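Quick one: this structure, given as structure tokens, is what I'll be asking you about.
A protein chain is absent from this complex, but the other protein chains hold their places.
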């Protein structure tokens, strides 16, 4: 399966915990099956939604391995392998590759703000030792680092297997620039839920989202409508799901998606502290939205 | 002509000066004719592009009166009447109304940052004494004030003749919220050139832009394509004109549009100091883009 | 009187209006007398506090002339002459010079954001035609333009009569850099009330403030204590007046200072709309602070 095939709705998984806070892999299996049945075009474990940053190394490996086995190449799997150190990122990326990932996603998370040169070398070090494609991920809201379009294009042009870009700044003009600078040749993906419609209109090849854990049909229909150039239909579908997209982003994806899964029959536990579970009022609002949409 | 008819491409005029820095009304007449011949759906004098903030009161009145006479109701005219004081804004708004404007545009420009209550009272004071519609204008980049969607909705719901909103933050999500909060009933207009495609897709009723001074056909075709739901055509038209839209925004609209008018046969002079004319390298780049697009 | 003599507490005047909103010059005279009796080392009319941006040209000239006559060189007078256009700024600067100002203050206010080159040329154009010193003023909070230390030093080194810098960003590190870059030779002044202590400690030659309209003794004592190197005394004086300094800044200087003048016996009217007068709760708080401090 070619990484070039990655497109459409890329469903992000949560990482379920049991009452004691341990991994609950069977629940992860249920949630993956729901995503695939819902029609997602790819699966992405261990991202922001998957609390990848809050897991021990052993937990991280267990989730990566379990997910790849469960998906079993029915759709491509893109594993988030971001770690604070270059060595840790590379180790995770190789683990993913060895266990059958189609691609890895790399966000330059940081404690100290990194210079452009440090970011560049980080991608090069990982890229040079990997045999599968890398999706470069820009999300200053979580990483504290905002990669300029100039830097992204430099990395893409210099590191052979950085072949995809996920953009989550919320600024649609970044996608315009990626399109113009690459003469439309660089596949870019949208990671900001409330930009779903505009990103597809601007040429995004896919939408990286946790929403299909709850409303996969609406997400897929929006992709279809824009693919087929049906603007009015796409607009109506977008505004229908937008309140939910706003809600899950504002409330924090691990908290809101886990609450939504519980409301729809999959018990995935609470997010790991300091993240907190969605409160009662939030659950009530979410139930109201789900009632209307599903 | 009803203000509700305001839609499509709203062309912003420059304010031409002669070599001594005095108003050059004949040149303004030429530029208005070009906009109307180019197919714009409305004309907007004395906005940011029109250097309204840099004119004396006498000059401001002369430009307002001349423009309304020249347009002569062939298309609606929306006059920017923003002034630092509430009294000054009201005086300009009444002048525009008395001379036949279809609507006025009000940006809460400031020296001291205004509180939400001060902004609200500013709109109420103007609205209460005016018989024509007001387009509320949000543009923190020039005004230093960013009105929240909450505040905008409060003003729209309380001041009867604030019936339109122009949004220029560059954040498409503001338009989403205006659409959702008003159940699609509040007409909003895009004032950020590089968001032209996405704003129409998100439901903007019009595009407030100085670009039709240079490329009116491309601007109108983009509006038409989105109106007719032709997504692929709209996308191609948008990316074709985007480099020029980026260029005129980055270089400052008075400077770049006046330079472009000169390159295309209308001498409108230089912008008023401290604004500077486009330099030689900028003119060369602009000529290159115009060669390609026209 | 040499401009090099400008130091210490530089008291900013309000511009009083009567009940009909017209200039109230006698009240201005009273407030100037209070400032001088309170011990300020210089007087500065028509600044941010003085609502200079909200006056007509005739009002502006009347206030400038009246103030210079009233002060009558008992202390230096620094007139704020900022205008949106370079021509307007120059005209005001010459008016101030002709009527006996010791120096003028120039803030590069803007509608369109200015480039560094445009700002530089603005100062050069004014400086080249003026015979008195200019205090360059940096205050992004009101002007929308933040001049870098690099740009400020370039202007100071190139325009002969720009001999003083007023810094109001609230970032004490800017003052450090002005000190280091000029080997301690460039006089800089603090325009951010809550930084009064630290700015003097860092070497500021003066404090530009509207606070002496209300608490001139405390302001002057703080200056004295730091001049004499009495750190503990300065710290105690600073923390004593800080709540009031915070209050007048947060509430907007024209509104809070005019309210405070009324509470202490000078009726200066309300600020000009859209600025609003301090509300009843604010007046109550202000009265409480004044009771404690005076």
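Order of writing sets the chain letters: A, B and C. Residues in each chain are counted from 1.
Everything that follows uses one rule, which is that contacts are C-beta pairs under 8 Å (C-beta built on N, C-alpha and C of every residue); 3 or more make two chains touch, one makes a residue touch a chain.
The shown structure was predicted, so the numbers you read here are calculated from the model rather than taken from an experiment.
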Ask   = Which shown chains does the chain we cannot see touch?
value = A, C
Query = Any idea which of A:62, A:125 or A:153 touches the chain not displayed?
reply = A:125
Key: Residue of C:18, C:61, C:116 or C:198 in touch with the missing chain, whole complex considered   = C:198
Request  = Could you please point out the subunit A residues that touch the chain left off the display?
outcome  = 21, 48, 53-54, 84-87, 108-115, 117-119, 121-122, 125, 141-142, 144, 252-254, 272-276
Request  = Can you list, in ascending order, the subunit C residues touching the missing chain?
outcome  = 170-173, 176, 179-180, 184, 194-195, 197-198, 201-203, 226, 229-232, 234-235, 239, 242-243
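We take it that only the chains that are shown with their structure count from here on.
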Query = Which neighbours do subunit A and subunit B have in common?
reply = none
Query = Which integer distance in Å separates the CA centroid of subunit A from that of subunit C?
reply = 52
Note = Whole-Å distance, C-alpha centre of subunit B to that of subunit C, is 35
Message = Which positions in subunit C are in touch with at least two other chains?
response = none
